[in-house]
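Reviewing the structure listed below.
Shown here: the complex without one of its protein chains, the others still in place.
Chain naming follows the written order as A and B, and within any one chain the residues start at number 1.
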Amino acid sequence: MSASATKHAGLNLGSTDELTHEQAGNAVFGFWVFLMSDAVLFALLFATYGVMLPATVGGPTPASEYKILPAFLETLALLTSSFTFGMASVAMKHGASRRQLLGWMGVTLILGAAFLGMELHDFATMFGDGAYPTRSGYLSSFFALVPLHGLHVFFGSIWIIVMMVQVMTFGLDARVKINILRLGLFWHFLDIVWIAIFSVVYLQGLIR
Amino acid sequence: MMTQGIWPAVLGRFDWHALPFVRAWENPTASEIIGAGAALIVIIGAVVVVALITRLGKWRYLWSEWFASLDHKKIGIMYIVLAFVMLSRALIEAVLIRMQQASAIDNPGFIAPDHFAQLFSTHGSIMIFFMAMPFLVGLINYVMPLQIGSRDVAFPLLNSISLWLTGGAAGLMMISLVIGEFSTGGWSGYPPYTELAFSPGVGPDYWIWAVTLGSIGSTLTGINFAVTIYKMRCPGMDLMQMPLFVWTALCTSILMIFAMPPLTVATALLALDRYLGFHFFTNDLGGNMMNYANLFWLFGHPEVYILILPAFGVYSEVVSTFSSKELYGYTSLVLATAAIALLSFTVWIHHFFTMGQNADINAVFGIATMTIGVPTGVKIYDWIWTMFRGRVRFTVPMLYSLAFMMTFVLGGMTGILLAFPPLDYLVHNTLFLVAHFHNMLIPGLLYGMLAGYHYWFPKAFGFRLNERWGRISFGCWVVGFYLAFMPLYVLGAAGVARRTQGMFDPIFRPWLYVAGVGALILLAALGALFVQLWVSIRERDANRVFAGDPWDGRGLEWSISAPPPEYNYAVIPQVHGRNPFFDAKRKDDPYATPASYSDIELPKNSMTGPVIGAVGAATAFGLVWHMWWLAIIGVLAIIATVIARSFARDVDQTIPADKIERTERGWLRAVAEATPIPREVEMTTANQGLAEISG
Partner (left out) sequence: MSGPTDSKRDEIRSYAIGYGLALALTGAAFATVRWPSFVSTTTLAVVLGLALVQMVVHFRFFMHISLRKSARDDLQLILFSTLIVILMVSGTLVLLFNLRARMM
């Protein structure tokens, strides 16, 4: 395939905006590739976590620190935010009003902020229990993996704000659309990483 | 005074003893004086360069034509310039290492152990991250878009950012000579030695941040090249029609994308240990330092294939062109490249067979390691068969290729020896290993890069390099390599460990002397390259090849002027077959005037790259010296730059059709007036870049 005849998953502008659809091919594929390199990074942090799980050195353990309800609520918040971003993508593609698009983006942002707030509260609780990263190898690996995901969500939230400002400033020109497509991929990717986190970290740690 | 008021917060942990001049003043040993001398060279060098540019009034030119350019050709050239500068430093360091080892037989030598350790650490780090990587990235950057009939890479701005991140990181390495000191933990930086408990100074921090900045740049480059090759090939160029150099570039890019993250993880976790007191690799509280070796070599093994695959690509191009014959076994070469790329992810444990895992695990990885030698062997045979019954021309690139084929195979065989765990237990971390990997890197990577440099220099700059000095340099590289490294095999087999500042058995003396002489000859080889460049520039008018095809080349890159216009191709070519330009010369009209010209849109210059590189380096410097204000401002500035750039709307420039037409007509007129030459005179001033077609 030598020409850009094939388009991309996540690039769903075809029937509504042909020109942007063409230009977006490279940008979206490139972003997919970046996400894959990020996935390898997270995978190795998961592997490190798995290797260092036993290294609790007489300090706090997963069973003593993880709480199932906060983990569940954080999951719901992030999952719903993925859905609301999907609604934003639909609004953008099918020419909905700017208010609708900004509305869905705003809801996503609020849910993301809620996720981050709950997570920070979790960390504060853990610190209160003496479960800080310098206590043991296990806690170091927890606090590398989970806050890194949180940091990504934080930057994603900044990105949402920037895109909302750009929608208001430039409207939906080609560059704004392509950027929102990539942001969508980023946001969904973070939810996929969270699936791994709540499964491998929280649920595994809570199994009796 | 520095410990009072706001100074500690502003200056972090800097104090006067960070300056080598102060250290040499207080303790004037030979070792300290050499360190101060090196710092002086850096300072004087920087001052001279700045003064020269100012005197010649070239700042504006440098900025607008080079530093802010998003043109892949300019970026490629800048990468290679960086590579040559860093090669000079690292080669001098190698000479110092050899001289020390030759003189330190039952004798302290002239370089103290601490300095010696910094020397081998900087030597390795620079050669890999700031010489080899920039060199190959520069070559791919320049050549690959031309070979696929494209006008630029997929993400030109990202390209510039990668360049400047690498440059900033290299700058950090140079600064470490003047302010502070470097890591003594080798290019691999193993903890717990590099943890705070054993290395509390700034050294490992310089290493961590220089490597991290560089690795981010490389990851972004890998993404850029992969998307370019997948998405921007000209019509008719299917994957199995691409030049081999593009295939190796693609596989290299894939390796970069997937192999850099493990390095980022390894250095980031070490940084967390050092800066925030985490326990990933510490001796106490649950650290697992063996995971570092695991993570580092998950990166490190694919990295050596990142280094060698582009060289293999160069050899494919060079051997075919200078055998006047189509590359033999295209499909097998492609499959071998892909196999090498994939297998490179399955062998990393062979770098630490001795770490303590059981024999079964070692056996699996030993077998995988031996397997990976097979596709390389296939490639060697393919190149030999390409030369067979060809009309071989012994030009400098071809000489490098021949030396590579013979010498690299020797090194490959020692690799198979090392792949055998019981044998590796005997020679792990001895000079045998050092000899092996230099045997792969110098005849493999470096000869390939130099061959590529000689081969494509005329395309990039419009005139050929001086062949006589090229041969002199080549001779020195080959003789120097053998003298410098063959003795190390013997020494390693006799039990001499690597990275040792002193030798204790006089029986090693003759071998070390020979190795020392070899190092000096290698330095002469580098000198000869610079002389060659000087002479070539002086004689450039006589050796111009503006018509663009000095070697009777096969690929698209030879079908345009030398140097090419900014837009590469006035009309995107349509190709059939694997040797499009070669076929066009023999069956068609390769220099036909197109029916019409249209406007071409290219990216405008941008200061984003240089800003991010400079700020990134400053941030890293702040982190090294615990100047937290600088680090925080730096991070915020980078984020702000990225966000600000995303608001920019006027980022492209249009080159009007009539300007293109004038440029193209000028070139085609030169082609019409040039005399086609047969291969016999391609190394004379008769070569104007137009090939005589003999069939």
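The criterion applied here is as follows: a contact is a pair of C-beta atoms (placed from the backbone, for glycine too) under 8 Å apart; a residue touches a chain by one contact, two chains touch by 3 or more.
Quick caveat, the model's predicted, so the values are computed rather than measured.
S.K.: Considering all chains of the complex, which shown ones does the missing chain contact?
M.R.: Taking every chain of the complex into account, the missing one touches A, B.
S.K.: For the chain that's not shown, point to the residue among B:290, B:614 or B:633 touching it.
M.R.: Considering the complete complex, B:290 is the one touching the chain left out.
S.K.: Going by the contact rule already stated, which one of B:346, B:429 or B:500 would touch the omitted chain in the full complex?
M.R.: Of the candidates B:346, B:429 or B:500, B:346 is in touch with the missing chain.
S.K.: Which is it among B:157, B:355, B:533 or B:668 that touches the chain not included here?
M.R.: If we include the chain that is not displayed, B:355 is the one touching it.
S.K.: In the complete complex, the non-displayed chain touches which residues of subunit A?
M.R.: 6-15, 21, 29, 32-33, 36, 39-40, 43-44, 46-48, 50-51, 54, 68, 71-72, 75-76, 79-80, 82-83, 86-87, 90, 93-94, 185, 188-189, 191-192, 195-196, 198-200, 203-204, 206-208
S.K.: Considering the whole complex rather than only what is displayed, give the residues of subunit B touching the chain that is not shown.
M.R.: 230, 254, 258, 262, 288, 290-291, 294-295, 298, 345-346, 348-349, 355-358, 361
Throughout what follows, only the chains that are shown with their structure count from here on.
S.K.: How big is the gap, in whole Å, between where the Cα atoms of subunit A centre and where those of subunit B centre?
M.R.: 35
S.K.: Note which residues of subunit B are touching subunit A in the complex, please.
M.R.: Interface residues on the subunit B side: 154-155, 219, 222-224, 226-227, 230-239, 257-258, 260-262, 264-265, 268-269, 272-273, 276-280, 285-288, 291, 295, 298, 639, 643, 646-647, 649.
S.K.: Mind listing the subunit A positions that touch subunit B in their complex?
M.R.: 1-4, 25-26, 29-30, 33-34, 36-38, 40-41, 44-45, 48, 51-52, 55-57, 133-141, 143-144, 158, 162, 166, 169-170, 173, 175, 179
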